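Accompanying notes for the structure given below.
With one protein chain held back, the other chains of the complex are shown just where they sit.
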Amino acid sequence: MLLAVTQGLGPVFSWFFWITFAAGLGWLLWMSITGREVERRIIFLFMGLTVSGAVLAGIILPVQETTVVRNVFDTIEGLSEGDRVLLSLDYDPSGAPELEPMAKAVSQHCFEKKLKICYMTLWGTGGAMITDVIALAKVDFPDLVYGDDYCNVGYRAGNEAVLRVIASDFRKTFPTDVSGTSLDSLSVMNGILNCADFKYIVAIGSGRPGIKEWVEYVVEPSGALMGSGAAAVSAPQLYPYYPQQMNGMMGGSKGASEYEKMLRRVYPKFKSSRAQATEIMGPQTVAHVFLMLLIVFANISYFLAKKRKGASA
Amino acid sequence: MNRKVLIPIASIIVFIGFVLLKLDWDGADRTHELWEALEVTAGGFLTLMIFSFLYKDNAFYKFAEHLYVGISAAYWMCVGFWSNLAQQAIPHLSQSLSEALGQPFLGYIWHYWIPVALGLILLTRLLPESMKIGWISKWTLAFIVASTAGLFITANLQANFIAQIASTMSLPLLPDWTGFGDFLSNFDLSYEGQFVKMFSNWVIIIGVISGLVYFFFSKEHTGWFGRVSRLGIWVLMVTFGAAFGYTVMGRVSLLVGRLTFLFRDWAGVIG
Amino acid sequence: MKRTIPILITFITGGIIVLAEFIPPWAILREHVLIYFQIIAVFAFFLGGGSLLKINCQKVVRKREDWQFAIVTLVGFFIMLALGLFKMGNPEMVDLGFAADLNASGSWFKNVFDAVKAPLSASMYSLLAFFIASASYRAFRAKNSDATVLLVSAFIILLGQTFVGVVSTGWMPEWMSFFKVENLSLWLLAKANLAGQRAILIGIALGIISMSLRVILGIERTHLSGGDE
Partner (left out) sequence: MSQPNQNSPFCKIFPTLLSALFLFTILASSPKTLFAQDAETSVIDSTLENLVPIPARPANVKAKDHVYDIGEKVDVSWELSPDDTTGLRNVVGYIISRRLDTASDFDSVGAVFSRIASLTDIGLTKGESYQYAVTAYTSAGAVSETSVSNSVTTEQEWFDGDKFWQVLLLVIIAGSVAYFIYHAKKGKPMFLRKIAGLQAVEEAIGRATEMGRPILFIPGIHDMDDVQTIAGMTILAKVAKQVAEYESRIFVPTRASLAMTAARETVREAYMTAGRIDAYRSDDIYYVTDEQFGYVAAVNGIMTRDKPATCFYLGAFFAESLILAETGNSIGAIQIAGTAMPAQLPFFVAACDYTLIGEELFAASAYLSEDPKQMGSLKGQDVGKVVAMAAILIGAVLATLGSEEGMNIETFNSAFHAFWGVFGGGE
């Protein structure tokens, strides 16, 4: 009942909302021109309203594909059936809105290509993330068999120490999978002795240990081929490693939505699956515009204040 | 009754009310349904409690903060125990214990007692300071610090020093050069064009070098050296600007994720 | 004795790790050291949990300010600890006993994680979106040349990610496509940003190498200080 009322009021409400919002922006500009301080809580309120409005309106915007993301896609596309891929999910629920779509899309892609995935994590919270991603991937592939199509070796504490050991000997650190089954009895891990034995490594992470550490402690010593999915914040600092030390990178939800787009272009069956990252892009763009306005307002206010000061002096 | 009692009780009643609203007894698996309802309601409440900090510090935020601290510390202990101790150390130390924990015994290795001993030494920190035994934990500290310092040296040398130099030095100053005349007659400013490629290589090489000059410590930044260092600061500022702009994107998407949860899963206003 | 042993441990451990990179037969030594490290890392979590317990118990016993909230911490701590250590309500326990995946879907540990810890950490992280707005408004002002450079570069990147920017330069012909906002922002990120990041990276690498060297050689030993004599 309540839902029906809100939906019925939807259009009216949304017009009312945006008009009020525009008026609010006008007020903000007026405050800036007259050189008055705006309290930060008001800025918070505006930010919340902008994003809420955009989420409720459900804006979806097109994304453009870029090479750096396409490289990851093409590498997986080029692998053949039965090849093994290592997927490391080094994030926690806080980074999940950005990174889970990547993990999901890469898993879907690999399972569609009949590749075998070994999941691992360097973050204590990553174990729960692996459970979630496998559950998401199983929606489209309900017949996956544990041990034959994928496996989960779980978490080890020790950050760089873990990476440096698995670069040369995977089983020293992970003798068994997450529930104590020896890796020898899992066909996914058959013949995998170190990281370089995986045809491709995809590290999806948002901090330390994360992609930077994968490059430093696995790619450099073992020469493994790696692609990555990075939180938007760490993407700029990872550019020095591209393309020599990692052949592709998905940066933030933009990268994830590009990957989702490519996946749906090549495999239309995924069109019915929820494109989580693409949903984020619309509200995000709206928020960008708002932030640019804020910066412009702030500078107008600053210059006018300086001019006033200059005139009075 | 004072406020200190009233507010918590009222909150609990409201919480239960919201759980009941969310409950959907149609399903066959009732425990599962209850967990679902609890999960979504708790998620919504806790999200709002954290957001209330934006207005000002308050009791709800304090509650969420303290709950978070307690739960997460225990979380890390459990995860660490089951992953590294139960799966890595114990299967090499004790057959009976590893079988009790459901792990296959992987063969006895005596020197795995060393890290266990070092770990226990670390826990002497928890004893009262008056026992004067805490100093022994420095052995473990020394071990931890030294092994990462060792790893850091070679990893940084390979990945962040040598490899970065190699990637920079392989950029030609005149890429795809076919002669000056050709360069002028086919001059264009397209993104894939030769001029942009050349310009980019120059920017990278000069940028890296001037940035390094800025980090020079043992020379006064004056004269030409100071001017190059000034350029270095600008390069760093462009970098910071780019990083800032790109980061905004990530930050907003986290908020979008949270609000989507609130509107979709909790309040159910969008489909 | 109290001072020399830690320094000796530092020197030997660090030395093994560095040299093993160049001496193939030592690789096995390095691997052992690193596995020790992984095992010790867990005891650090225990130390953390223990300290937390100690501090909060003291708070409650001595009735310090906000001691009621310390009880919240303790209750959360013990509930989570019990759920995790005994793998309570874990559906995989039926078949696997204690070998079951701690995070198996449906286990109470994972349920509490999803219900409490996940929303808390995600909400805490998303506060950043608000703070970035206030920081943009307050701090991004063209006060001097440095700040202006930073501002302009950030602005172009932002512009490149929105339709406003793409539309405003869409009229440009192909031969000057470099100046299209989306290309310009891509260029800033992939080239100019790269130069700065690389300079920072090389500098940091040198800083870390020299700092680590000082640690291993025992010149830098603040972390081992403390007069217990």
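Labels A, B and C are assigned to the chains in the order they are written; within every chain, residues are numbered from 1.
We take it that contacts are C-beta pairs under 8 Å (C-beta built on N, C-alpha and C of every residue); 3 or more make two chains touch, one makes a residue touch a chain.
The shown structure was predicted, so the numbers you read here are calculated from the model rather than taken from an experiment.
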Partner chains on view for the chain not depicted: A, B, C
Touch criterion as defined above, residue of B:L38, B:V196, B:A243 or B:L262 at the omitted chain: B:A243
Sole contact to the chain not displayed, among C:S145, C:S168 or C:S210: C:S210
Touch criterion as defined above, residue of C:T13, C:N90 or C:S134 at the omitted chain: C:S134
Residue ranges of chain B at the interface with the undisplayed chain: 50, 53, 56-57, 61-62, 64-65, 68-69, 71-73, 75-76, 122, 125, 129, 137-138, 141, 144-145, 147-149, 152-154, 157-158, 161-163, 165-166, 168-177, 201, 205, 208-209, 212-213, 215-221, 236, 239-241, 243-244, 247
Contacts of chain A with the absent chain, listed as residue ranges: 40, 80-82, 92, 94, 124-125, 159-160, 171, 182-184, 187, 190-191, 193, 206-208, 233-234, 236-237
Touching residues on chain C - with respect to the absent chain: 21-25, 27-28, 37, 44-45, 47-48, 51-52, 55, 58, 117, 120-121, 124-125, 127-128, 131-132, 134-135, 138-140, 150, 154, 197, 200-204, 206-215, 217, 219-220, 222-227
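Methods note: only the chains that are shown with their structure count from here on.
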Taking each chain's C-alpha mean as its centre, the one farthest from chain B: A
Distance from chain C to chain B - Cα centre to Cα centre, in angstrom: 3
Where chain A and chain C are represented by their mean Cα positions, the distance between them in whole Å: 16
Chain centre separation (chain A, chain B; CA means) in Å: 13
Where chain B touches two or more other chains, by residue: 54, 75-76, 79-80, 83-84, 88, 102-103, 147-148, 151-152, 156, 160, 164, 167, 239, 242-243, 246-249, 251-252, 254-255, 257-258
Where chain A touches two or more other chains at once, by residue number: 44, 47, 51, 94-97, 125, 127, 154, 156-158, 161, 164, 173, 179-180, 221, 236-237, 240, 254, 287-288, 291
Contact set on chain A toward chain B in their complex: 3, 6, 41, 44, 47, 51-52, 54-56, 58, 94-98, 124-125, 127, 154-158, 160-161, 164, 173, 175-176, 179-180, 182, 215-217, 219-221, 231-233, 235-237, 240-241, 244-245, 251-254, 277, 279-280, 283-284, 287-288, 291
Touching residues on chain C, where the partner in the complex is chain A: 21, 27, 30-31, 34-35, 37-38, 41-42, 45, 92, 96, 99-105, 110, 113-114, 117-119, 121-122, 124-126, 129-130, 132-134, 136-138, 140-143, 151, 154-155, 158-159, 161-164, 182, 186, 189-190, 193-194, 197-198, 201
Chain B residues touching chain C - in the complex, by the definition given at the top: 4, 32, 35, 38-39, 42-44, 46-47, 50-51, 53-54, 62-86, 88-89, 100-103, 111-112, 114-116, 118-120, 122-123, 125-126, 132, 134-135, 138-154, 156-157, 160-161, 164-165, 167-168, 188-191, 193, 196, 200, 203-212, 214-215, 232-249, 251-252, 254-255, 257-258, 261
